[in-house]
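Apart from one protein chain that is not included, each protein chain of the complex appears where it belongs.
Order as written gives the chain letters A and B; numbering starts at 1 within each chain.
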Amino acid sequence: MTTIPLEAYLTLSLVLFGLGVFGMIVRRNMVTILMSMELALNAVNVLFVGADAHLSLVDGQVFALFVIALAAAEAAVGLGIIIAIFRLRRVDSTDEITDMRG
Amino acid sequence: MIQWLVFLLFSALAVVSALGVVLLANPIYVILSLLSVLVAIAGIFFVAGAELVGALQLLIYVVAVTVFYVFVLTAVPWEKALKKDSHYRVEGLLSFPLIPLLYAEMLLVFLVGVSVSPKGEFRGLMQKFGNVEVIGGILFSKYFLAFELVSLVLLIGMIGAVIIGRKEAQTYDNHTS
Partner (left out) sequence: MEVLILLSPLIAFLLIALFGARIGDMASALLCVLGGAFSFLFSLWATSRALSEPFSVKLYDFLPLDAYNLSLGLFFDPLSSVTASVVTFVATVIFIYSIGYMHNLFGQWTFKFYAYLSLFLFAMLLIVLSDNLLGIFFGWEGVGLASYLLIGYFHTQKKASNASLEAFVLNRVGDWFFLFGIVASFYLFGSLSILDIFARVSQVDKALLGLACLLLFGGAVGKSGQLPLHTWLPNAMAGPTPVSALLHAATMVAAGVYMVARLYPMFESAPESLRVVALVGGLTALFAALAATSHTDIKKIIAFSTMSQLGLMFLALGLGDRMSAMFHLTTHAFFKALLFLSAGSVIHAFHHHVHYIYETGRLKRYMPITYASFLVGALALAGIFPFSGFWSKDLIVATAYEKSFLWGVLVSVVSFMTAYYIFREGFVMFHGKEHFRHEQKEEPHESPSVMVVPMLVLSVMAVVAGFFEGWYGGILGVHKELHVDIAVLSVVVGLAGILVAYLVYVKGLIDPQKAYEALKPLHTTLKEQFFTERFYHKVLAGGYLFYSKVIYMTAERQLIDGVVNFTYPAVKGVGGVFRLLQAGRLNLYAFFMAFGFLMLLFITIFWR
């Protein structure tokens, strides 16, 4: 069980998280932005579980469960918002909704 | 040794699929890549010995959430996304140096952090009971309040999603159109 070192989990989580952030920045479609966010959340989960395996704890797994639950809620609300925006404006790309421009 | 092999396999799959999530243009391919990432991560959970989290990952993420995304993609005409550029070029270039920097800094933090991390005390419990029992026990004792709060958040999220996503009432339509 302990043959895989913590550094491996860390590295994997890091790579996934960075890609998630990068995706959030560069993606144009709102749905794909949400998907990038799921990627980042999963990276965090990997970190939680990996640290648990390293430390022989279970608290991290509990938090991973919470993260999964919250990610589900976030996806539900976020996608609901996207659908509402689409119905109102007929747009699905972030550069077409710049009402917050100062 | 076999563990290492499986871990590396799933890791490679996760990273490659994540690249696909970020880089592919077609939303359908993106969602398939995301599915692949989620499955690979579930595999990594199993490898790490977190069976419950892995199973729930498969159940909630791979099935429920992904289906959700597919539904939304069908509601929003994704073909339109193909006509335009699917990525911001300038922002991509701008943020590209950000990512290695992020990697470098976090790596530093992690490596410093690992060297000072304590050793755990749940090993005995884990061997005595199964992983699921231990998590269940701690979830309903130590983290009970948090658990209830999460369930409340889920409920609210569900209600919110329903309210936001439903078809607008007739009167409201008249006002906005």
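Brief remarks follow.
Here, contacts are C-beta pairs under 8 Å (C-beta built on N, C-alpha and C of every residue); 3 or more make two chains touch, one makes a residue touch a chain.
Predicted model, so just to flag it, every value in this text is computed and none were measured.
Per the touch definition above, the residue from A:6, A:24, A:39 or A:76 contacting the chain not shown is A:24. Within the full complex, the residue among B:60, B:75 or B:102 touching the omitted chain is B:102. In the full complex, chain A touches the hidden chain at residues 21, 24-28, 30, 33, 94-95, 97-102. Within the entire complex, the positions of chain B that touch the omitted partner chain are 88, 91, 94-95, 98, 101-102, 105-106, 108-109.
Quick note on the criterion: only the chains that are shown with their structure count from here on.
Chain contact summary for the complex, chain A toward chain B: residues 1, 3-4, 6-12, 14-23, 25-29, 31-32, 34-36, 38-39, 42, 45-46, 49-59, 61-62, 64-66, 68-77, 79-84, 86-88, 92-93, 95. On the chain B side of its complex with chain A, the touching residues are 1, 3-4, 7, 11, 14-15, 18-19, 21-22, 27, 30-31, 34, 37-38, 41, 44-45, 47-50, 52-53, 56-57, 60-61, 64-65, 68-69, 72-73, 75-78, 80-81, 84-88, 91-92, 95-96, 98-99, 102-103, 106-107, 110-111, 114, 117-123, 126, 131, 134-135, 138-139, 142-143, 146-147, 150-151, 153-154, 156-158, 160-165, 167-168, 176.
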